[in-house]
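Sharing a structure, written as structure tokens. Questions coming.
Here we show just some of the chains, and they stay where they sit in the whole.
Labels run A, B and C following the written order; every chain starts at residue 1.
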């Protein structure tokens, strides 16, 4: 079949460093493509070129056989729609306003608010979503925002839909809904390009696989018959170890005890749990189940109404993240772009931001900071040109690694990790797990991991607490720690969800 | 119920603040509440108010315009000079008004392009504009006054229509139009998007630079409107003083009304009442005969308090 | 040129200062064809800016400095420095707090306020409601208002019912007057700190239909006001001088001083050290002598 969209010999540079090398790739109509590659391999860059947001320094783009020079408007007119990796909604506008941003429905000169709200409701219904079209986007959770991005994209006249890690903050429920839409689109003849680090999902949805490594296309072809491990090895170009290390054996000491905690906004309701030394405690739940809110309450970002928190056996009152940090408790936020990184600051400065006291007496010792950063660069395989690269120009996964390094560098004893491996590639993920284990065995640290990635929750955690509507509804460990059980508790419905594959 | 009330208060608090100020002034000096004085306040406010409306567009889109005061003088001088040249009568007057608008749009376009294409911070381009425009006005008049000799041109600025001063009517109508454009049209939506999240706007295939540039044109057009009304009313423009300090007043009106200096936030409703609050304060100072040297203090305190009160709801 | 002369005055931020700039340029133009002198004219918006300008002028190597200090005290040290460096120093209008200068020429702020008060008091026969619209709060303004009050002090029935700043601006004065007209049903006289503001007041009066039975006094002889007096304006009968052209006089004095010339009619050789220009009263009879249609003020 003839390709609808092709890259011919595409090269891209940033600050004279080549990040895409002569990429040739063809996309056929009505086909679902999976694109994988390590963090910084150039996936997002290629996609931004294919959708007109970046101009390649060399090479051409062909659409339906004709050479085209793309810009965002032109691409949109042709039906090439990109859902960018970093959420890019206008927080101060309402949901429906965002969905139709750039394509407003009007009557004469005036916006037709009612029509747009109706249409939004209609689209929501298709996806089984219950987001109020008139609420402000700033009030949505990252997962909900991601869904809004998706709806925004599919509301357009689309021929090629490019989704750059749309599932990184979604739980299985939403992922399934998304896949249903993707298959429907394929039926309508639409090409879908799907990027993810969750290889299981890629295997499940993609018909053809494209692998990028260091800015080069190293594989395009059949996905049938490739195991996750094989895909991963294609990505990194060498043999890989088992993903999850052996689970650590937690101690008996309780380092964090939470009693009947409720937040002032009423989202978290009477939550109680305990975290043992050396334990990795998972939190699973659907979007909006209140996991993030619980973590924020623990570090003093969200107001607590009632309840008690004991740290290392002592009752504590935590008013702000600084109190928490001083007590050895730190939080890695799920919203990387807004709460995690400081985009315009250099990478190494982000890494040391929470532990500057370690690097300074009177003056900050930049040399030491840079050295520290370099050690993380090695440990986490962070792809940067130099420690001085501004973090906003790193690839998404590499940004995430910088945020993790910032948390680890605090030397805290208890880590609340909210979607810690969001957008992180298999290899680095493995390394992060290793480091967590190392911190447990060498430093006696403990972890709470909020994750929407089921394999991660199951493979990594000693125990998993499931939240629904702001309450902890179940605990799963040992035998019970499996997909079926978790989904059952998260949704409250039997036999819904679980991966078919 | 409670939430509704709170939202209501949030949105209309500024009106309550305004009413509170007026009641207070009325108690201190009953003359303050004379209908005539209320009309005067509207009238006196309209010049800065119209400019503030224009600046609201610029600020929501993430810019700023410091040039409005000097531009007011420049456009007023231009309107007077052209209408003097073209002569008396409705036709010539209209022609000079149109020319003034054309010049205003051109200047706005220039500022817009310098800021967007030249990638110069708006603070700098418009600060430059402020100096350059003033310099031009001073230069052509040698520091003197531009006087209107056209009876027609210098008559409408004082007109009352249906018992209301024309500038006030223009102000209200202009505010309504601006509200519609900002709140009910695509362009308005884009202004918010560009100011709130430029990247998101780019990803929505919005022409960010074009939108920004248009806001400067709107600012120019607003200044022209104000300049025409003011120079007609005064039948003159002082090259040295007319318009000086207007930029701060206009920006203050917008900020009191909730417009953010960092873009993405603001309403015409807020700016309208923000301007009126400033107008009431100025009028009140005279009505209550506040001592010369204390006027700044009173004005400063009231402005801070007005914004503080609006925050209470949160 | 043999002589470099620096002229430093406040920036044209209202009509009168605009007039001073015009007169300075006018005087400078008179020397266009004099190869012996060269002028540097600068204007400042603030005292420290003016100090910087004078420093620059001194570095430029001026032989004479003609300066209307933005404010006396702050400019005193630099003027003294200029004088001590041997620069022929002519101080205009607002003085300095030192005797170290060559010539001082100024208007009379006290009389300027006093005569206005006296005129109003006599015109109203010592009885009535007076509105005072002052200029930008500053030393000069304060001095004038004090003098005005001194002049009307003997008349207990003459009441100042409002005293508000009009910032030497037409628009501001208009606004203030508009408001005061609403507040007070009876206003018998208005004194504005200068003629620019009088224009604003006139517009407000006309607009309110109250442009009769009221005594109006401005000051400093703005040309259009002088013209009105000349033409017999019913409300404006007098004006008092505070001439911006004193800068032109000062420039001439500096040139004469440098060239060692003396004043016509003076038996003395040198230029007088202190000249206080009298505040002259302008009426319909003599108005044409004070009317400079080409000036901007």
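Before moving on, here are some points about what is shown:
Note that in this section contacts are C-beta pairs under 8 Å (C-beta built on N, C-alpha and C of every residue); 3 or more make two chains touch, one makes a residue touch a chain.
Please read these numbers as outputs of a predicted model, since none were measured by experiment.
When all copies in the structure file are counted, the labelled protein chains give the formula A x1, B x2, C x1.
Here, only the chains that are shown with their structure count from here on.
Of all chains in the assembly, none touches chain A and also chain B. Nearest to the overall CA centre, using the mean of each chain's CA atoms, is chain B.
Chain centres here are C-alpha means, and the one lying farthest from chain A is C. The distance from the centre of chain A to the centre of chain B, with each centre set as the mean of the Cα atoms, comes to 45 Å. Inter-chain spacing, taken between the CA centroids of chain B and chain C, is 33 Å. In chain B, there is no position where the chain touches two or more neighbouring chains simultaneously. Under the contact definition stated at the top, not a single residue of chain A touches 2 or more other chains. Chain B contributes residues 29, 31-32, 34, 36-37, 40, 43-44, 138, 141-145, 147, 158, 230, 233-236, 238-242, 244, 282-283, 285-287, 289, 292-293, 295 to its touches with chain C in the complex.
Residues 53, 72-73, 75-76, 82, 84, 88-93, 97-98, 101-102, 104, 106, 109-111 of chain A are the ones that touch chain B when the two sit in their complex.
Those residues of chain C that touch chain B in the complex are listed here as 12-15, 17-19, 21-22, 25, 134, 137, 162-165, 167-171, 174-176, 178-180, 182-183, 196, 199-200, 203, 207, 224, 295-297.
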